[in-house]
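Pasting in a structure now, in structure tokens, and then I'll have a few things to ask.
All protein chains of the complex are present and in place, except for one that has been dropped.
Labels run A, B and C following the written order; every chain starts at residue 1.
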Amino acid sequence: MELKELQKKVIEFRDARDWAQYHNPKDLAISLSLEAAELLEIFQWKDPQEVEACKSDPESRRRVKEELGDILIYALNMCHAFGFDPSEVILEKLELNEKKYPVEKAKGSAKKYFDTGT
Amino acid sequence: MELKELQKKVIEFRDARDWAQYHNPKDLAISLSLEAAELLEIFQWKDPQEVEACKSDPESRRRVKEELGDILIYALNMCHAFGFDPSEVILEKLELNEKKYPVEKAKGSAKKYFDTGT
Amino acid sequence: MELKELQKKVIEFRDARDWAQYHNPKDLAISLSLEAAELLEIFQWKDPQEVEACKSDPESRRRVKEELGDILIYALNMCHAFGFDPSEVILEKLELNEKKYPVEKAKGSAKKYFDTGT
Partner (left out) sequence: MELKELQKKVIEFRDARDWAQYHNPKDLAISLSLEAAELLEIFQWKDPQEVEACKSDPESRRRVKEELGDILIYALNMCHAFGFDPSEVILEKLELNEKKYPVEKAKGSAKKYFDTGT
């Protein structure tokens, strides 16, 4: 589906409830943080094997899907608050990342590259 | 642009760098949390008027756009790790939210509704 | 009470449950993030007046106290994992902050100072 079309549905949902009044950038950013925490909670205390097992566990899959849904919905609301086209947001960041992490440098040595890149 | 097409570009970026090996769900969830924190940092210590002013401040707009880009990109990577169609993730969550926050109950009393809903 | 004495109680609680095995630094840091998110959730969607009102609202006070307890307990566990004396951790950071934010520069212009200081 077109990302813009999805964003339109998200904004219609918001407007049907008169929630634009609450959707200031600070509280939207807080909400994104809280939803990201709820997603992270699913993997708290889990070792790499248990994390991997979540991929095929129906209850974990259901929770991950819901939290990802919340994150994407809030991100689209935030794009709307700033008048950003969400497709552009993604494409422009990929372009910046291309420059920051050129293939020849980043490939196969990702971790060391991150460490010096911070 | 089609959301699936955008996701394809995100995965191509990842694969060109051999980064799939790092993209386990736990570290992707950590990364989403960290990017959400970087977005939130833009509004730290700002009062409602200063937050509103960010919408028309070029430097704030640039930072918000970049952090939103990171969040959307990691969210698409996470969808991929679980084999979720990202459009479906959004549409299914909107449907769940329709039931959780029916228009007649949620409209105009959002805050009280949230408080009892936790 | 002596901070070291409090830390001792926290570690005794952990050891009585054989939880040292779960307390690796990464999961402790995740736990601190999650507890900070639960604290932040109390103030989500609240405007400055409503935030202020939380200070005298018994239910908000109870929740804030519990989340702060969790944060302090995990912070003491993390100090223990690295063999840090928690009093020293606080005093050394205050000293670093004295240099980073000297009184003459930071006073009365905190926000601008933060903005250029990042």
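Everything that follows uses one rule, which is that a residue touches a chain if its C-beta (ideal position, glycine included) is under 8 Å from a C-beta of that chain, and two chains touch if they have at least 3 such contacts.
All of these numbers come straight from a predicted model, not from anything done at the bench.
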Residues from subunit B at the interface with the omitted partner, ascending: 22, 27, 30-31, 33-34, 37-38, 40-41, 43-45
Residues from subunit A at the interface with the omitted partner, ascending: 30, 33, 41, 44-45, 47-48, 110-111, 114
Chain not shown, touching residues in subunit C: 1-4, 6, 9-10, 13, 16-19, 21-22, 24-26, 29-30, 32-33, 35-37, 39-40, 42-43, 46, 48, 51-52, 54-55, 61, 64-66, 68-73, 75-76, 78-79, 81-84, 86-87, 89-94, 96-98, 101, 103, 106-108, 110-111
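Note that in this section only the chains that are shown with their structure count from here on.
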Interface residue overlap between copies subunit B and subunit C, same or different (over half shared): same
Whole-Å gap separating subunit A and subunit B, where each centre is the average of the chain's CA atoms: 3
Residues of subunit B whose C-beta touches two or more other chains: 30, 33, 48, 110-111
